[in-house]
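We show some of the complex, not the whole, and keep each chain where it was.
Chain IDs A and B follow the sequence of writing; residue 1 opens each chain.
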Amino acid sequence: MPLPFPFLDLFGTFVFALSGATAGVRRRLDLFGVLVLAFAAASAGGIARDLLIGAVPPAVFRDWRYLAAALLAGLITFYRYPLIERLKHPVQLFDGAGLGLFAVAGTGKALAYGLDPVMAALIGMLTGIGGGMTRDLLLAQVPSVLRSELYAVAALAGALVVVGGDQLHLPEAVMAAAGAALCFGLRVMAIYRGWRLPIAPAAGQPEAPAKGERPQ
Amino acid sequence: MPLPFPFLDLFGTFVFALSGATAGVRRRLDLFGVLVLAFAAASAGGIARDLLIGAVPPAVFRDWRYLAAALLAGLITFYRYPLIERLKHPVQLFDGAGLGLFAVAGTGKALAYGLDPVMAALIGMLTGIGGGMTRDLLLAQVPSVLRSELYAVAALAGALVVVGGDQLHLPEAVMAAAGAALCFGLRVMAIYRGWRLPIAPAAGQPEAPAKGERPQ
């Protein structure tokens, strides 16, 4: 198991699935579409990680609890959407928590499979952002990770804490918690304080939609 | 070979490729784009299955007949599109037939690779829906599987018949045929009788298109 505390993995799966299911309900998918989106948002990052490091079948196909957590989140969101919606910025906060947990878990597993520290951090970041990217791509949208405030950076920061701790032989569980907390904190600051990365100065004016592009 | 009758696999490849090529011609792709879409719709589900269960290179890259079947379907659709179009609901029916064949074939192969029954059914469903999802994603559309009437459910039902037969030690070929027929039948009822899954009640009103979303 990638994390010292396996239940954290399940919690990450659950909150990512909430994020996917929420996006699915908003786009008026049917029940199965919502469940597919919940599962995809929850597991695509981990599946990508496992395919890339050669851990097949991916963990999500070897332990029924991941599937159960994702489906439970999807069902709750589908039948109790007003409850989920009432929480402030629900998608973004669920996303931020899942992001931190998945980034540190993915980094740890990549290190365990012998990848170099920098590449393990990259895989960890992908573990974190892969679910959200897949959620957005399945809805035919540009992944919010490519535009959002400090999204991938937050995942990478959390991953680098784990890699740094591994290099310095610090306690794995403590560094995983610190990495996840840093990632989540960066996301919260990005959402509430508007922290964000620059946009290329030369592209300052919105361009006219190119041929074949959707209007903005 | 995943199916007791290998030619069924080729037939599924052919009809899925028709579905992909039809969508490509409608979107006015050029000849090669249509062939790519035919191949992607025909093989993406099987490729995903083989990557996930660790059967690399995927079957489609080890047997030229899959490629030939997909390209033949693509060429026929490209040069005889009016013929293909004249069949009623051609894309949907081709899709339904391919869906059943691929779902049972994928489930059988996943069982043969040692996956648990529930996970094998999930992989089987993915084998069935992966091609259509890839077809839609390549055309920058929300996959119809996420909205459509009983699409993924039909694939899953067919896959569960195979899994159930395997658990009860019933004859593999009979259960594969029954699973594919059930899946196809559910699709036909969904298309002609409008059988469908519910949409979340709380999302009853169509929302205004969000920023960055295409207008509906």
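Please note the rule applied: a contact is a pair of C-beta atoms (placed from the backbone, for glycine too) under 8 Å apart; a residue touches a chain by one contact, two chains touch by 3 or more.
Values in this document were obtained by computation on a predicted structure and should not be read as measured data.
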Where 2 copies are displayed, count of copies in the complete assembly: 3
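Quick note on the criterion: only the chains that are shown with their structure count from here on.
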Where chain A and chain B are represented by their mean Cα positions, the distance between them in whole Å: 27
Chain B to chain A touching residues, read off their complex: 51-54, 113, 115-116, 118-119, 122-123, 133, 137, 140-143, 145-153, 196-200, 202-203, 206-207, 211-215
Contacting residues of chain A [partner chain B, same complex]: 24-34, 36-37, 47, 51, 56-58, 61-62, 64, 67, 77-79, 81-82, 85, 137-142, 214-216
